[in-house]
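Left out: one protein chain. Kept in place: all the others.
In order of appearance the chains are A, B, C, D, E, F and G, and numbering begins at 1 in each one.
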Amino acid sequence: MNKADLTKLLQAVRSGTIDVKSALDRLKNLPFEDIAYAHIDHHRHLRHGMPEVIYCEGKTLEQIVGITKRMLKAGSDVLATRANETVYRAIKKADCRAVYHKASRAIVVKHKEEKLTQGIVLVLTAGTSDIPVAEEAAVTAEMLGSAVQTVYDVGVAGIHRVLSKRDLLDAARVIIVAAGMDGALPSVVGGLVDKPVIAVPTSVGYGAGFQGLAPLLTMLNSCAAGIAVMNIDNGFGAGVLAHRINLLGEK
Amino acid sequence: MNKADLTKLLQAVRSGTIDVKSALDRLKNLPFEDIAYAHIDHHRHLRHGMPEVIYCEGKTLEQIVGITKRMLKAGSDVLATRANETVYRAIKKADCRAVYHKASRAIVVKHKEEKLTQGIVLVLTAGTSDIPVAEEAAVTAEMLGSAVQTVYDVGVAGIHRVLSKRDLLDAARVIIVAAGMDGALPSVVGGLVDKPVIAVPTSVGYGAGFQGLAPLLTMLNSCAAGIAVMNIDNGFGAGVLAHRINLLGEK
Amino acid sequence: MNKADLTKLLQAVRSGTIDVKSALDRLKNLPFEDIAYAHIDHHRHLRHGMPEVIYCEGKTLEQIVGITKRMLKAGSDVLATRANETVYRAIKKADCRAVYHKASRAIVVKHKEEKLTQGIVLVLTAGTSDIPVAEEAAVTAEMLGSAVQTVYDVGVAGIHRVLSKRDLLDAARVIIVAAGMDGALPSVVGGLVDKPVIAVPTSVGYGAGFQGLAPLLTMLNSCAAGIAVMNIDNGFGAGVLAHRINLLGEK
Amino acid sequence: MNKADLTKLLQAVRSGTIDVKSALDRLKNLPFEDIAYAHIDHHRHLRHGMPEVIYCEGKTLEQIVGITKRMLKAGSDVLATRANETVYRAIKKADCRAVYHKASRAIVVKHKEEKLTQGIVLVLTAGTSDIPVAEEAAVTAEMLGSAVQTVYDVGVAGIHRVLSKRDLLDAARVIIVAAGMDGALPSVVGGLVDKPVIAVPTSVGYGAGFQGLAPLLTMLNSCAAGIAVMNIDNGFGAGVLAHRINLLGEK
Amino acid sequence: MNKADLTKLLQAVRSGTIDVKSALDRLKNLPFEDIAYAHIDHHRHLRHGMPEVIYCEGKTLEQIVGITKRMLKAGSDVLATRANETVYRAIKKADCRAVYHKASRAIVVKHKEEKLTQGIVLVLTAGTSDIPVAEEAAVTAEMLGSAVQTVYDVGVAGIHRVLSKRDLLDAARVIIVAAGMDGALPSVVGGLVDKPVIAVPTSVGYGAGFQGLAPLLTMLNSCAAGIAVMNIDNGFGAGVLAHRINLLGEK
Amino acid sequence: MNKADLTKLLQAVRSGTIDVKSALDRLKNLPFEDIAYAHIDHHRHLRHGMPEVIYCEGKTLEQIVGITKRMLKAGSDVLATRANETVYRAIKKADCRAVYHKASRAIVVKHKEEKLTQGIVLVLTAGTSDIPVAEEAAVTAEMLGSAVQTVYDVGVAGIHRVLSKRDLLDAARVIIVAAGMDGALPSVVGGLVDKPVIAVPTSVGYGAGFQGLAPLLTMLNSCAAGIAVMNIDNGFGAGVLAHRINLLGEK
Amino acid sequence: MNKADLTKLLQAVRSGTIDVKSALDRLKNLPFEDIAYAHIDHHRHLRHGMPEVIYCEGKTLEQIVGITKRMLKAGSDVLATRANETVYRAIKKADCRAVYHKASRAIVVKHKEEKLTQGIVLVLTAGTSDIPVAEEAAVTAEMLGSAVQTVYDVGVAGIHRVLSKRDLLDAARVIIVAAGMDGALPSVVGGLVDKPVIAVPTSVGYGAGFQGLAPLLTMLNSCAAGIAVMNIDNGFGAGVLAHRINLLGEK
Partner (left out) sequence: MNKADLTKLLQAVRSGTIDVKSALDRLKNLPFEDIAYAHIDHHRHLRHGMPEVIYCEGKTLEQIVGITKRMLKAGSDVLATRANETVYRAIKKADCRAVYHKASRAIVVKHKEEKLTQGIVLVLTAGTSDIPVAEEAAVTAEMLGSAVQTVYDVGVAGIHRVLSKRDLLDAARVIIVAAGMDGALPSVVGGLVDKPVIAVPTSVGYGAGFQGLAPLLTMLNSCAAGIAVMNIDNGFGAGVLAHRINLLGEK
């Protein structure tokens, strides 16, 4: 319920088209749907620029499919993250347009294909093992409408690899960098460009990597100014932020 | 052995009904039962307002069933938490009144149904994945005698959802809020009401959520004053505390 | 702005006493005061059962005095925590009714003395060094209207000390336990009573006490069910929660 | 040395205007200045969109002043962060245009005032004590050329305060939220808007706040998607990122 | 090679019974056996009062059996800890005297039964789930020659349980206390007795118990003076220390 | 009140020498003294083998002196730890027998000198900087009645130093080892002897020593079996434990 | 592309043999191969003294085999670490020269055997369970060309074991020490020799060993000066560093 709706409601109250008690009810009857195990936020696109997204871990199959159906029925596109093949088959059954992105474990159901942005979201990884997180970012940004380009395995131990991608760095509007282990790549990239850089630590590594804590701290302490840091393995969040920033440069 | 018992014993000593050595033995013979692997605290209800509860993890099936039988025989109701289906089947065999609450993994055996409180314990969750912890709280409070109401998936990323529940917040006597990830919901709820709020961090999340450490710290540092914090995933403790507080308002 | 106010406003809109645009403004014009460095929440007492409290650390003297004056002018009582003598002198100058509680570093300014509750908030400490935290809890609860009783230095290394206070434990409606080092006292107290117990870890200790982390973890993992845990050294929060619980038993 | 420079150099080599050895030297002779204790990166503005910034902690007064002078001489504006009054007086002596922002401890020396952006960077804080960090962000963004607006002390314990700022949230192009203690404000703001949100945890709080770790984790685990997180107290980084994002929407 | 051996060797050198080079070799040829994957310390009993013990985790079955055989052949008794049934069957095959203690996962092979000490090692647990750790301590101490007595499930939430064991506490020469969760029992026991108390934190618990970190910190910070703390779940170490202390009081 | 006292009381009740209510009072009237800020445990020596000890940090000068006076009046010896010169002067004024041990910051007041044990407590340090902690252990053990010997700066980086002390290691009944940095000395000592070894980590070190956490973990994970570990810098606790163990071997 | 190549290219540009645009392309066309999921750094041997190594965890079988084939084709030897039997069989199929080192889980494919160094890399372990990490170090150093010698299970709890290896310690040029639990062995070894010592903490241990954190901290805080520390379980890195150091002493 946005400002326009509120004005209209108040005018209806004034003109007597609607009585006070009903208005009161309407003011409480906000645009979400209560299905016992979830309050689906159908209003989120208006307010937040994107639909609710289904994070599958910790939810039962029934809950995931139930939420998916309600969202599709309400006209919303669906993005389900951290989904395994079983979840995919169940959603596919509910809507045959469902697409499974295996590397990123994401499921996308779109009502129609839209035109992508002019601006490019460039997604880099330091290593091959960081690809699943990078793909989650790429799938998310693309599902929201951004043009995405990916370059993988250009970590700092072979610094010439990323330096050779100067053209792509220059062409992009916003850059996502996924890295595990030492998490040093965003600092180097951040020092090379004048555009927003989003760093995603991954849980790739072992021992004192502490499941991604090491690259997370590296990125938070980056000596390159203004790096945006996401939670460990949070490719989804990076995709959302990149898309929002990317949109600002359109038209 | 409470104060009355002690007075009575001392009077019996005085009147010579009981000799000194026997009295000494009685003073040692406190009201618990030693079955080698457990000292069942039959006295706990008197002292503590509720029976001992069986936390199943780390106990063998034999131990769980053994303790259950002794408690039932001693007239106590039984609550077994963190129980799987195997445990349930074994207890069901021992007493057919056993009920299994699947979402919360709790087993309840009651000798008779009692009237619930007038006051309501309201249980909220931030997300769908927090439901198991919330259900453990709900089952516990209800088993102890409290009327319970639940509202799930009203986290702060869609703040209008919890704001729309104002009536329920106002109607409850005590509120439990279970939340993982950022654990921010208790701070918002705590700022909206003038009644006790109990916050339960859940292990829902990933990466820098550190299995519930993140929402635990959030709740301990809540800018809303006086939030009671429980251990991660400790729905049981929240249910106990809520019931105790709830009882204070009865009659 | 509560439900009654909203109903009244809508009726005024209906009757034409107020036009739509003005109503819209009123709906936005919520009861706080913006003084650049603070949004003083004058409405908090209505909604939250107590006035805003001034946490002094990190605020300049000017800010503290400025907020105090606005609150007093708006008719609110004032509680300022973590205040040093300099702050006290400045507030005293602004309002001579100001009282400084040295042990707890709290300042209280009350417009008039109110009658205290029948129910008693009992505040225990494990050691002498925990007294400042306990006093913060006591001052807070009393300032809000609760009758408070204190018993200090009854930690578990001399278990007979707390056992000898059985009468006080039985007489209280809610119990606050402040403890540093091993933080074991709340577990013992929690096992002795059937009423709400609030545990406050203190930063008393050294080495692997990690400035209060040790007793915090002890309390979160208490084997006595349903202990409410507060942040380290958060006597203030314990006082607020205790008072809210205490109020439920009045009348 | 950008692509154009490299092309020109190669053409000079081809035409014989420059010999191979000299070209080789030029390729090594990159645009920084070595003054023993620092390699000042005069090239940074071209490559990175902003000049090098002087982080004062851990540097001697001589070093700070030395770097400042070289930068000014090279035509660069200067931003020195975490500077105390002594540093300010020394820089003021070197260049009387120096301005000290006391709350944020930042020094700015600008060669000339430039026109600010149309787009607005909105800076919010949860509490009064978070203002120094917010001010560092504001000073930084403004020094780089962004129009900045600030709203302080609108934390979630009084949720109506931030809800009442809906107009400002809607009007801004990018939002910075600084919060200590529970760090919950960015999650609420992030759920209300469809634009980039930058969260800065502050070290405000005590006990289990662990000098800003608690709000840092809260923000990394935000249930609102796509929040950009900065290091604890890193207002500077937030200002840089906000400005870069803001620039994308200009023209 | 002890002092007596060294004296003898030097005298042999002097008397010419042994030449210098051979003596040199002997001085190097210390009493352990190198079997490629292990240097079995046959000398340990002399020096250390007990044979080497086989910690099974991280060792292959072949390695465990190989070491066992060498030790038995050298006349040493064998204690293998953290052993599963497969290991037991393999050792049983090598020596039919092998006994498997299931609760503690320990295997014992003794050449002959020896008389136990007069002094008693008393082993307590706070809960039923702590029994495996307590049993490891009990098996170890007994295998080394101590008389052992066990009392389980007497945690502080029912303080009367441990208080009722006063006689056993008084009768023991040294006391081991195993506790998980809040780890508070050793503090209470330590305050009741004037003899050495050994505290073993267990990994029993969940959430902020952090796999035994919580009770470990509790015990290190015990307000009862002089508690000896062991590693988490280290029943074996507790058994060794208890036996050594116990031996001091014999005769 | 021990068993004998209880028997006597019950007999008095039986014989009518004392009435029931008085007996009840006596049972509550346990042997400690309540002086508002402390419950002095005069009974502790009987129960615990040593008087209460005053840990000075976090206590006011008034509190320390007050407790000291009460203890001395009740005939108890006094040990005050972590005391500075100011505290010493105040106690000295109260009782001129007070002795200040500067290196360990401990104050001792004894009513009369007692004969020390035959058995020796040997106190080792790895480095010179560990001496204050070692001295606290030495002063404590000696004050309680143990003969103490000290050997300092024999850490493992010069392994021959500790190996050369073989005679002292053999002559002692119990050994305390204080070590900071890598904390490796107790493992070496523990492997050389067959007697109880008490390890005290010190906060000596820097960086990843984390104020004593590194040596604490080293000692808890010692590959020498049965090392007793104390809190960081807890020389006092080590002295108490050593004395208790030492006593077992007397006569 | 090294300095010689660059000079040659520039000369070709000068002489007109190559036009500017092609030279520009060549400067970008650096010596790695992009196969979508990896940028194989064929140049690494020249620059870095060794080929890229395949860390198998987090990579799919297809990716591992794909990278292996490209490397072999480019003439490089292959080392794949953390590889299971399935990976081995797949690589064996691709090249029958593949050798699987089971204990260390490493796969080596060499084009031809080379002569090993004169200098010896000595690899020690504290216990038997540390062997897999030590073997990874040994296999790596040997694959790169170093002569390697191993001595296992000589931890400090039996200090005479390592002291008896004095000859080997003296004969080696560089020493690797792998140790879990207390991680004390490198400190002792480091104090005995005047050559580089590389310490590798292993995840061997339990409880407060925290998966290798304890020995890692021990090694970082070693009282023996100049110990080189590697990540937990990083035998590979130790092998690389040892080989590089070893090479310096050749010829």
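Heads up, the rule we're going with is that a residue touches a chain if its C-beta (ideal position, glycine included) is under 8 Å from a C-beta of that chain, and two chains touch if they have at least 3 such contacts.
Everything quoted here is computed from the prediction, not taken from an experiment.
Of the chains displayed, those contacted by the omitted chain across the entire assembly are A, D, E, F, G. The chain not shown here is touched by just one of A:215, A:235 or A:249, and that residue is A:215. Looking at chain A, the residues touching the absent chain are 126-127, 155-159, 163, 181-184, 187-188, 190-192, 205, 207-210, 213-215, 217-225.
Contact residues of chain E toward the unshown chain are 6-7, 10-11, 13-14, 16, 20, 23-24, 27.
Panel shows chain D; residues 28-30, 32, 36-39, 41, 43-44, 52, 55, 57-59, 63, 67, 201, 203, 211-213, 216, 231-234 of it touch the chain omitted from the view.
We take it that only the chains that are shown with their structure count from here on.
Contacts with chain C and chain F are shared by B, E. The pair with more inter-chain C-beta contacts, choosing from B-E and B-C, is B-C. Which listed pair repeats C-E comes down to matching contact pairs by residue number; over half match for F-G among B-F, F-G or C-F.
The geometric centre of chain B is 49 Å away from that of chain D, both derived from CA atoms. Chain E and chain G have CA centres that are 38 Å apart. One simple way to say how far apart two chains are is to compare their mean CA positions; for chain D and chain F this gives 54 Å.
Contact with two or more other chains is made by residues 191-192, 213, 216, 220-221, 224-225, 231-232 of chain F. Interface note: chains touch in the pairs A-B, A-C, A-D, A-G, B-C, B-D, B-E, B-F, C-D, C-E, C-F, D-G, E-F, E-G, F-G.
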